[in-house]
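Following this message is one structure expressed as structure tokens.
Note that this complex is displayed minus one protein chain, with the remaining chains in position.
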Amino acid sequence: MGVVIEQELGTVHGDEMILNIGPQHPSTHGVLRLKVHTDGEIITQITPYIGYLHRCFEKHCENLTYEQSIPYTDRCDYIGSMNNNFGYAVAVEQLMETKVPEKVEYMRVIVAEMNRIASHLLALGTFGLDVGAFTPFLYCFRDRERILDLFEMLCGARLLYNYIWIGGVSHDFPVGWVEKTYEFLDYFEPKINEYNDLLTYNKIFIERSADVGVIPADVAISYGVTGPNLRGSGVRWDLRKDDPYGIYDRFEFDIPIGTGAMGSVGDCWDRYYVRVRELEECVKIIRQALDVLPRDGDVHAALPKKIRPKAGHVYSRTESPRGDLGYYIASDGSDIPSRIKMRSPAFTALSCLNEISRGWMISDVIAILGSLDIVLGEIDR
Amino acid sequence: MVDYFLETFSEITWLASSPNLSFVLAVTLAGLPIFLFMALNALIAVYAERKISAFMQDRLGPMGQGVGLHAGKWGILQTVADAVKLITKEDIIPATADRKLFIIAPFILFTASFTAFAAFPFNEYLMAADFNIGLFYILAMGSVGVIGIILAGYSSNNKWSLYGAMRSAAQIVSYEIPAGLSLLSVIMLSGSLAFRDIVAAQTGTTLAILPNWFILDNPFTFIAFWIFFVAGVAEVNRTPFDLPEAESELVAGWMTEYSGMRWSFFFLTEYANMFIVAGVASLLFLGGWLSPIPGYLEGNLWGIFWLISKVSFLIFVMMWFRWTFPRLRTDQLMRLCWKFFLPASFVTIIGVGIWDLFVR
Partner (left out) sequence: MKITIGHMFKIKRGNVTLQYPVERWPRPERHIGFSADSYNVIRSRLTVDVDDCIGCLKCQRACPVSCIKIETTKVEKGEDISEANHRGVTSNGTQKRLLVTRFDIDMTECCYCNLCTYPCPEECIFMVGGPNSSRREIDYEFSEYDRNDMIYRFSKVPFDILQKYASAVEKSEVEEAT
């Protein structure tokens, strides 16, 4: 009798429903289309469709000189623009085999880390918004505004800076900027505790994000996931320590990795927590850099008159807030590159979405997408 | 109020001769202030929600600099502007939607809430209809609203709305059980379902200075208050239980396809439901229209004032919840209800019974 019932129920399965989390949606981070196959509320397959923000960045760069491409690199990952500029400048400087002055190196590290703080704040805020906590989003943005105001004082722009140039930076720090940055750091450190109280250790938040969307370490490595997503899965890999560029080897900072404190290793909570911990590490790095920043020196000393690298190619990578940002530049000896390719970390992070969200519900997909911290500008270029 | 009107009409001979007409007139005249009160409540609640949420998030909310500029001083005219906008909006009914059900759904929801207001007392003497099973009636009419939600989601012919409606229906129906059971403890203590008797049982003082409210009566009713309050928040679909209208996931859930005046009905009903839940909680547990300092500041008008202030405080706490906590996922919500609140409410019933037996 029992066997008969089992067999009957075994052949019953619900119809698969195809749901479209469309390009216009309050919580995809940009224009992203997800075609979701669900069985009831359980996901069986997700197919992301990208390309809604494709602006032919790489094609444009084939017609522009090297320094004219810098505003274009800004706009790829528009949340962490300094890091994009930094990666590009490092790549071209490798191709041209120039060295930049010490002061410029320190300045680059300071602004890149500040931009990392701003980017992580946005990631934390929008992740909270995706799971329904409205208030931490505004607190994160309030602090992000302070950083953007500092950047405005520095280079005039709040989001797309065009600051780190090939061979140097565009302007020296204005008078009083270093003091204001110290003030900001002193203001910001206690706020991290506020975020932790409000969101990180909140029981409801932990229930929503712990054990959800686990990326095992081998899956992460095989998909090419890097950055805080990889560190959340327990792999200790950070380009600033393992493949240092610039002067990152002079700073003392930790690499936070996910340990599965509230669930399994590599779940959404771990990735979120890695980002929170990285905020503290960034503050450490900025303080160390500001303390030893050489006060005088010409930031334009190494700016080349004409950027005309020898023929050849280079691939260089830097650590952006989303992961391993790579630039491949092929030059044919003229002052216009023949090919620039950008390897965007969010692209690989999105590619593992299908694998990790099988078996979860739709609300979990939103949470997983929020924890991966993708920026469509970078994915689509 | 209906009784009062009927009495006055019986003295007007030409009206008293046709009892049907006088009944209909009495009911209409009693219903009008209720409707106006609901609208006023929604107006004020929306403004309060915006301002409270803004202050909690370090921003200002709707602001204006004086009448005529932007939104009036302190942004008071914002809700009026909202109301005007909603009324003048284009009425869109999706072509593939089920027209009749689509149009009926907001009305069912609104009617359920409106009729629940009929038994709600503002004072010992001020209520639309004097039921002696007032509490039971309010709980029952609150349940009718589920039909409206399901119809709204189903008739929109939209997978998102369907999801939202199903989730909402499951949520409301399951949370009614702990809500009702936790009220049983109060009914046991007061011995009656009528609001008048329940509040009358809370007069006087305990421990000489504290008011004799049921929430302070024994620790089990304290737990029952919190169970009822949280279950009530779940009934109204507010965060942390607002998955049906989760903005970041389902756009607006079961309300997605509604725009303009139809949506404003849903909106009105949500705030009216909040008022009812907070009102029942304050009538049953917080002493209703009695003043917190027993013996002083009591009277008819003071009673209305105290009741409204207690209800407003509870609504403020609901809004506070919304802007602090993330939302629960559906299965976590259900698990919370069935595995946690339901046994807890059984415990309160048994506990209150035993307490009453031995301590009194």
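We call the chains A and B, going by the order they appear; numbering starts again at 1 in every chain.
To be clear about the criterion, a contact is a pair of C-beta atoms (placed from the backbone, for glycine too) under 8 Å apart; a residue touches a chain by one contact, two chains touch by 3 or more.
Because the structure is a prediction, the values reported are computed rather than measured.
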Which of A:62, A:152 or A:189 contacts the chain that the document leaves out: A:152
Residue of A:40, A:174, A:294 or A:312 in touch with the missing chain, whole complex considered: A:174
Chain not shown: contacting residue from A:67, A:130 or A:207: A:67
Absent-chain interface as seen on chain A, which is shown: 64, 67-72, 74, 135, 142, 145-146, 149, 152-157, 160, 162, 170-176, 194, 197-198
Chain B residues touching the omitted chain (full complex): 52, 55-60, 63, 65, 320-321, 323-324
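Please note the rule applied: only the chains that are shown with their structure count from here on.
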Computed distance of Cα centres, chain B from chain A, in Å: 44
Interface residues, chain B side, partner chain A - complex: 53, 56-59, 159-160, 163, 239-240, 242-243, 246-249, 251, 322-332
Chain A residues touching chain B - in the complex, by the definition given at the top: 17, 19, 25-27, 41, 128-135, 138-139, 142, 198-199, 202, 204-205, 207-208, 361-364, 366
